[in-house]
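Up next, chain A:
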Amino acid sequence: MPVNYYIFLSLALFSIGIVGVLTRRNAIIIFMCIELMLNAVNLLLVAFSKMHHLKALAADAATTAGSDGQLFVFFIMVVAAAEVSVGLAIIVMMYRNVHSVDVNFLNRLKH
Partner candidate 1 sequence: MKNVLQIVYLIPLIPLIGFLINGLGRKYLSKTLIGLIGCGTVLASFILSIWVFIQVKEGNVHTAHYFNFISVGDLKIPFAFKIDQLSSLFLLIITGVGFLIHVYSTAYMHNEKTDHYGRYFSYLNLFIFSMLLLVMGANYVIMFIGWEGVGLCSYLLIGYWFKNTEYNKAANKAFIMNRIGDLAFLIAIFWIIVRVGGVNFDDVFAVAKGEVQNRRFTPADITIITMLLFIGATGKSAQIPLYTWLPDAMAGPTPVSALIHAATMVTAGIYMIARSNVLYSLSHTTMTVVAIVGLATALLAATIALKQNDIKKVLAYSTVSQLGFMFLALGSGAYVAAVFHVMTHAFFKALLFLGSGSVIHAMGGEQDIRNMGGLSKKLKTTYWTFLIGCIAIAGIPPLSGFFSKDAILISTFNLKFGIVFYVIAGLTALLTAYYMFRLLFVTFNGSFRGTEEQKHHLHESPIAMTLPLIVLAFLSVVGGLVGIPEVLKGNDLIGKFLSPVISPVKHAHDIAHSTEILLMIIISVLVLVVIGFAWARFKNYRHKEETGFGKVLENKWYVDELYEKIIVQPLHNFGGFLKNVIDTKVVDGLVNGAGRVINYGSRQLRLLQSGQVGIYVLLMIVGMVFFFVIQFFIRK
Partner candidate 2 sequence: MIPVLLIIIPLLAGVITFFFRNDKIVRSWGLLTSLVILALSVYGVSLSGDSSLLTAKADWLQSLGSSFFVRIDGVGKILTLLTAVSFPIIFTGTWNSQYKKPNSFYALMLLGQAGLMGVFVAADALLFYFFWELALIPMYFIASIWGGEKRIRVTFKFFIYTFIGSVLMLVGILILQSKTGNHSFSIQAFNSLQLTNKEQSWLFWLFFVAFAVKMPIFPFHTWQPDTYEQSPSAATMVMSGIMVKMGLLGVIRWVMPIMPGAFHSWGDVAMSMSVIGIVYASLIAIRQDDLKRLIAFSSIAHIGLMNMALFAENLSGVQGVMLQMFNHGINIIGLWIIVEIIERKTGSRRMSELGGLAQKAPSMAIFFVVIALANIALPLTNAFPGEFLMFNSLLTARTTQLYAILFTVFAGLGIILGAVYTLNMIRKTFYGETNAVTAVVSDLSINEKIALSVIVGLIIVIGIYPQFILDITNNFSETLANKRFIPQAIITK
């Protein structure tokens, strides 16, 4: 399958994520949208990694070229998990304090 399909899919996912972050006010949904963007990138990384690997295989059967992209994906997943755990904790605290998960309710940060 050509890599184009993956690119378009991840572009679509990423755009959905952006629009979600920009338009929604619910912190949890924004969170989910961020995850969506991260995963769109992950998808792209895996796709390119595979592509490069296949190309390298043709020249050298024992190559590991392109596998570093997949490594990054793991890093990103780990970071994302950590982020989710912290972020969700913040959201929980926020809900406890203000009984809302509406981000615009928190614009007091500007002061």
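Here are a few things to note about the model shown:
To be clear about the criterion, a residue touches a chain if its C-beta (ideal position, glycine included) is under 8 Å from a C-beta of that chain, and two chains touch if they have at least 3 such contacts; residues count from 1.
Per the selection procedure, all candidates are chains of the complex that A comes from, given by their letters.
Predicted, not measured: the structure shown is a model, and the values here were computed from it.
Every candidate listed (1 or 2) is part of this complex; the one in touch with chain A, counting any copy, is 1. Chain A meets candidate 1 in the complex at residues 18, 21-23, 25, 30, 103-104, 106-111.
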